[in-house]
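My structure is below; once you've seen it, I'll send some questions.
Every protein chain of the complex appears in place save one, which is left out.
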Amino acid sequence: MDSKRRVLVAGAAAVCLALAVAPAVVSPFLVQFLINLFMLAAMAESWNIIGGFTGYASFGIAGFFGVGAYTTGVLLTAGHWPYPLALPAGGVFAMLLAALIGIAVLRLKGQYFAIATLGVTETMREVVYNLEITGGGSGLNLPMVQSPLPFFYLMFAVLLLSIAVNRRIATSRFGYGLIAIREDEDAASAMGIPTARYKTVAFALSGGLAGLVGGVFAYWITFVDPTEIFKVSWTLRTIIMAVFGGAGTVLGPVLGAAVLASIFEGLSAELVNFAELGSGIIIVVVVLFMPRGLFETVRRGELSFRHLLRQLDEYRA
Amino acid sequence: MKRSLWLVAGAAVLAVVIFYFGARAVGGRAETVIALGAAISQSGKYAREGKFYVDAYKMTVEAVNAAGGVKVGGQAHKLGLTLYDDQSDPSLAARLCTKLLTSDKVNFLLGPYTSGITIAASAVAEKYEVPMIEGGGAAGNIFDHGYKYIFGTLSNAELYFQPAIEMAAKSEPPVKTAALLFSNEAFDKSVAKGARKWLDEHKIERIYDEEYQPATLDFTSVLAVIKSKNPDLILLAGHEENSLNFIRQSQAADVNPKMAVFTVGPPTGDFRKTLGAAAEYVYGITTWLPEMDHKDEIFESSSNFAKQFHDRFAYEPDYHVASGAADVLAFKHAIEKADTLDPKKVRDALASLDVQTIYGRLRFNPTGQIELPQTLVQIQSGKVVPIYAGGKPLNKPRYPTPSWGAR
Partner (left out) sequence: MLSLQVLVNGLLLGGVYGIMALGMSLIWGVMRIVNVAHGALIMLGAYHAFFTFTLLGWDPFLSLPVTIGVFFVLGYAIQRFLLNRIVRAQLFLTLLITFGLGVVIENLARIAWSSDLRQVTPAYQGAHFELYGINIPHVRLGVFLSAAVLSLLFLLLIERTKLGRAIRATSQELRAAQLSGVPVGHIYAVTFGLGTALAGAAGALWGMLFPITPTMGGPLTLKSFAVDVLGGLGTMMGPLVGGLVLGVIESFTATYVGPTYPNLLSFGLLVLILVFRPAGILGPRGLSG
């Protein structure tokens, strides 16, 4: 037990150290790629709290991502707040908004919950469209920062935070409560778990973390636009990465994001205008053959042709 | 136990993948090639217009090379072109521009399509202090950052409706009222801002002034309101799809202004083809027409450029295409003027450039934007006829537009 832990910790420390010095060593494009990767991984980890542990597949994560981006952006430009204040403010506002929305929306189950959260994201986009302070359809322009380094470390920090939150949840009573809700909500309630409160906290944490990611993204990309930041493909890619890596585990979503983001980026560079087609095919293939995620499939020793083909029949009518 | 091994293995795979894709540069480029790069929308919602630029860039690079390339330090260099697909996604466009500059090591950047993507891409060019010339974004917020390395070949949005309103003000029977409808993107908001100024100046009353979302398909409610107010002049700022829908629906709704002007659509070939007879009498705005008879040494004349383009790509070029071609031509002239590939010197050469091309006069104002006059055109018998520009009438307009029933 001890030696396994030591290997893990050493491995994690090594990876972190390598990433910390990466900007000095690797090409600027790779730095940009890594920032993007950290972002997707952090989003996947955020989603994991409500989608993985609690089993409530939220389709609204793009919404809170956008809320964080816009809040930070507006505070930065119109409010003239310094960024070290604007960023956490964006995360906090997203978290509070998620709590509020969660109270209403978490009463729904399964597909209704999914569609409701999708609707919430769309509504948020429309609200932003019609507000003066967010720049409406013209979007928000943020000041430019010369170096990508602050964003590299910031996004990395947000990722570490999201992993830490997941880890804390996984080993806490709160986390066991969430898992119990996922497995059988009525039984969990009967056992005395305050399901409504737990779900709302999970949803709020998920939203808050996504908001932080959004706040960093906005400043990095210098331009926030309602159609781009609330688009449904952020949510869907986040979910596929979390699922691919293993929803409900602590590091699964990060690894899923790492592998899929690399593949998608590679496709964009190599296949040019067939890249999106390639990513669509990959999504279909992943859901068909590895619905439990790559690492779970591997762990079960099921990464063989025979097993993959058998998977095709597991969920059929 | 097994799980941690797999985690390590996964991380290793990841590392390999990253370094493979990140570290490799585009292979085997000759020393004497001047590399131009661009991330352009080849898929996703801007793919249609993105294609105009892909084709324009390709053809112009080939034409420049065929005419002897670009002379630097007494030597002739060929132009190279690397194109990526930004999938109509601004953040991908920004990453791809970074890749172009740092991994593919292109010398200069060409712009993407649409203002939102151009803003993201231009931030990258400015960061790396490499000149980017774009022909696909004209919104004010591209040029009011004070960026030094960004140049644009589409004119200032606020000037778009000026010739239309000037002509309208001088028309008989007179134009007294106008309806202004604009998409709420930055570019169209700027167009509307300019329009309000000209309308006030010419004492034309704005009886309808509303914004709509760019994705709007159905204008029937808007048309119902406009019909009830019966304006003499309708001004629509939006994308080609908006113009198409508006015209078709105004025919069905029987809305009959004396004059209807659209910022995007009329000069473009597929607009007229799609609308057929309904396109008659419609007014549009363009900085460029093949008949304008601009000349240069690469393409000889704008009409020759148009013919070459049409022969090669099987569709007629419009001002988007010409703007894209101008981007490449501007680099050729600026590089030769600076006589070096040093980005800063080329940037300075661009800032002071003043040269005639088949797109018109290439000269950028202090914020980096070109200042070409807009020409009001009208579709007459399926042809695009220039009507009014620079304060002067050019051809007789078919005015007022007859009602739908009377055609």
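Should a chain be cited, it is by its letter among A and B, assigned in written order, with residues numbered from 1 in that chain.
In the analysis below, a residue touches a chain if its C-beta (ideal position, glycine included) is under 8 Å from a C-beta of that chain, and two chains touch if they have at least 3 such contacts.
Quantities reported herein were computed from a predicted structural model and do not represent experimental measurements.
K.L.:
Kindly state which of the options A:8, A:108 or A:179 is in contact with the chain not pictured.
P.N.:
A:108
K.L.:
Who touches the missing chain here, B:79, B:178 or B:244?
P.N.:
Candidates B:79, B:178 or B:244; residue touching the omitted chain: B:244.
K.L.:
Under the stated touch rule, tell me which residues of subunit B contact the chain that is not displayed.
P.N.:
For subunit B, the residues touching the absent chain are 43-45, 47-48, 51, 181, 184, 210-213, 215-218, 220-222, 224-225, 227-228, 240-241, 244-245, 248, 251-254, 270, 274-276, 278, 404.
K.L.:
For the chain that got dropped from the picture, name the residues of subunit A it touches.
P.N.:
Residues 51, 57, 59, 104-105, 107-108, 110-112, 114-116, 118-120, 122-123, 126-127, 129-130, 137, 232, 236, 239-240, 243, 273-274, 276-277, 279-284, 287-288, 291, 312-317 of subunit A touch the chain that is not shown.
Criterion: only the chains that are shown with their structure count from here on.
K.L.:
In angstrom, rounded to a whole number, how far apart do the mean CA points of subunit A and subunit B lie?
P.N.:
Each chain reduced to its C-alpha mean, subunit A and subunit B end up 35 Å apart.
K.L.:
If we count contacts the way the header does, which residues on subunit A are in touch with subunit B in the complex?
P.N.:
Those in contact with subunit B are residues 4, 7-8, 11, 15, 26-30, 32-34, 36, 129, 136-139, 141, 144, 146, 148, 217, 221-223, 225, 227-228, 251, 255, 258-259, 262-263, 265-266, 268-269, 272-273, 275-276, 295, 298-299.
K.L.:
Which bits of subunit B are touching subunit A when the two form their complex?
P.N.:
Those in contact with subunit A are residues 1-4, 6-8, 10-11, 13-14, 17-23, 42-44, 47, 83-85, 87, 89-92, 94-96, 98-99, 101-103, 116, 119-120, 123, 126-128, 139, 141, 145, 183-186, 189, 211, 213-215.
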